[in-house]
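Notes for the one structure printed next.
As you look at this complex, bear in mind that one protein chain is not there, while each of the others sits in place.
By written order: A, B and C. Residues from 1 in each chain.
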Amino acid sequence: MSSISVLVLSCSLKPTPAPSSSVLLGTQVLDALRESGESQGVEVTGEVVRVVDHDVRFGVTTDEGGGDGWPPLRDKMLRADILVLATPIWMGQPASVCKMVLERLDAEVSETDEQGRMLTYGKVAVVAVVGNEDGAHHTTAELFQSLNDVGFTVAASGSTYWVGEAMQAVDYNDHETTPEKTDGTTKTAAGTALHLARLLQDHPYPGPPG
Amino acid sequence: MSSISVLVLSCSLKPTPAPSSSVLLGTQVLDALRESGESQGVEVTGEVVRVVDHDVRFGVTTDEGGGDGWPPLRDKMLRADILVLATPIWMGQPASVCKMVLERLDAEVSETDEQGRMLTYGKVAVVAVVGNEDGAHHTTAELFQSLNDVGFTVAASGSTYWVGEAMQAVDYNDHETTPEKTDGTTKTAAGTALHLARLLQDHPYPGPPG
Amino acid sequence: MSSISVLVLSCSLKPTPAPSSSVLLGTQVLDALRESGESQGVEVTGEVVRVVDHDVRFGVTTDEGGGDGWPPLRDKMLRADILVLATPIWMGQPASVCKMVLERLDAEVSETDEQGRMLTYGKVAVVAVVGNEDGAHHTTAELFQSLNDVGFTVAASGSTYWVGEAMQAVDYNDHETTPEKTDGTTKTAAGTALHLARLLQDHPYPGPPG
Partner (left out) sequence: MSSISVLVLSCSLKPTPAPSSSVLLGTQVLDALRESGESQGVEVTGEVVRVVDHDVRFGVTTDEGGGDGWPPLRDKMLRADILVLATPIWMGQPASVCKMVLERLDAEVSETDEQGRMLTYGKVAVVAVVGNEDGAHHTTAELFQSLNDVGFTVAASGSTYWVGEAMQAVDYNDHETTPEKTDGTTKTAAGTALHLARLLQDHPYPGPPG
């Protein structure tokens, strides 16, 4: 039985134990990946990490030193086959904590193997976005572009999201039951991501041409 | 009594008489400007134009020739003190028709007066965005940036919008009454835009230095 | 020997025979795919189509009627394994013609097979962006997000671009030789896209659950 490892990074601005919609949606993506694993015959393991619980520093290197919290998270990322980046929306845009994570991932451009491939090559990224209102498509766009820049692959229908009506204040985690459209979208994204991660696990990308 | 002229360009993909939420919201902005005019002691005149009813051509000049529909719309724009750009959202982004209008406005960068000022200097832009769901903040961002690039000024709280909850299909013009939050936002944007347009009418920007 | 079919859609604002940097870069992506095909043992066929040469209408359906030029282009897209979307930058953003193409592709959300999969599932999208200056990352972001929304998969390092220094006016097709960085990026994108398109050809995505 093949096995796929998942890392969910939640980019909430607030540390545990504050409630977090992006932790909730990220967890639901992980659950959906496990469920897809059952139907695709794959063992899916993984965990959800709230980035702001760790002392991650601003910067664009793999290790900013002085007790930087990124290196252990980076190790988890390097061991994962699927990275789920879950972020809240603020002002219609990705959270600052999410931008901080992307800047740390930017270091991967220089971390290549003997064939010139980034260590992220072959990993699939899933994007999960949540806010009171408006901003999910744009946030997804920014995350796809930056994650792809640093080597991740994006499966068909590779994101999920929830937002409320314009200028509303209800949170995703205020819902008693998961909004149906978001639930279906989460499951679709999980199914395609898992399929693609397995393919790339078995058939790695070639290195860039000479 | 001072007087302010308004041009609303609606960027619906469908020509008249198809129903259009962006025509509706654009008309509401014009109405709110008229109402603000009454309280600020200003006569506000204006009209709403649906761009796709005219034969506007793709391009980046003031006149693409061969019966291009842009030059008459450009004349209206040049006579207006306030330009309201009203666009639907498609895929979380501004409509293609809106991008076509912005590309035509890009020609203004080269159309300067004897002091080196674009002919758009002193005009205020208001952005109105509407969609079934998600995309208003990003659409507003793109419109502010490109309108500002070509000389327009943006008043405080200079936009209005409506979108529904994630992945819903209700249109703005399906509502029997205007959503309250959007209504208030429209009126606020009209008030600040009118105030600023009057100031700039009385006190034109200086030209660029030497 | 397996075979991969490519469609390049260039979103220049000007019809043939006007010179076009996006046609040039799109053609280079096709050449790089052919070259990758040789090293990966795959026959690559394809063509470059300049969208504005055809009478494509604004809209969000598969056929807007009345001589709409989109249906024949859609047929080509449906037969292709890889779609290369090549667009110029205007005002730091994708061209209106490109947005028009994306809006037409939005119709694919409703065009699903008996397993609930969009007809685009399994196709890989490559993005090629070119401008005098600034805007490639953002244009790429918008294209990745909307192409992924409508079923396309994005390979690692799945885009290429060229832009000049801030506020410069040199065109990509003014260069006597291809800028080296862009050339390498084009070849890398071609290699990953081809690899992924072959995998998905052999191993189609599952349909959505339920």
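The rule is simple: a residue touches a chain if its C-beta (ideal position, glycine included) is under 8 Å from a C-beta of that chain, and two chains touch if they have at least 3 such contacts.
Here the structure is a predicted model, which means the values were calculated and not measured.
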* With the full complex in mind, choose from C:V6, C:V44, C:V60 or C:M91 the residue touching the hidden chain. => C:M91
* To do: From the listed residues B:E64, B:D81, B:D106 or B:E142, report the one that touches the chain absent from this view.
  => B:E142
* To do: May I ask you to list the residues on chain B that touch the chain which is not drawn?
  => 35-36, 39-40, 118, 120-122, 137-138, 140-142, 144-146, 148-149, 151-159, 184, 187-188, 191-192, 195-196, 199-200, 203, 205-206, 208-209
* Structure fact -> Omitted-chain footprint on chain C covers residues 91-93, 133-138, 140-141, 161-168, 179, 181-182, 185
* Asked: What is the set of chain A residues that contact the non-displayed chain in the whole complex?
  -> 13-14, 52, 58-60, 90-97, 99-100, 102-103, 106, 142, 145-146, 149-150
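As a convention for this text, only the chains that are shown with their structure count from here on.
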* Asked: Centre of all protein Cα atoms: which chain's centre is nearest to it?
  -> C
* Asked: Where chain B and chain C touch, do the two copies share over half of their residue numbers, giving same, or under half, giving different?
  -> same
* Asked: Between chain A and chain B, what's the gap in Å when you average each chain's C-alpha atoms?
  -> 37
* **chain A and chain C: spacing of chain centres that average the CA atoms, whole Å** => 25
* **chain B and chain C, separation of their C-alpha mean positions in angstrom** => 31
* Provide the list of chain B residues touching at least two other chains, using ranges where the numbers run on. => 91-93
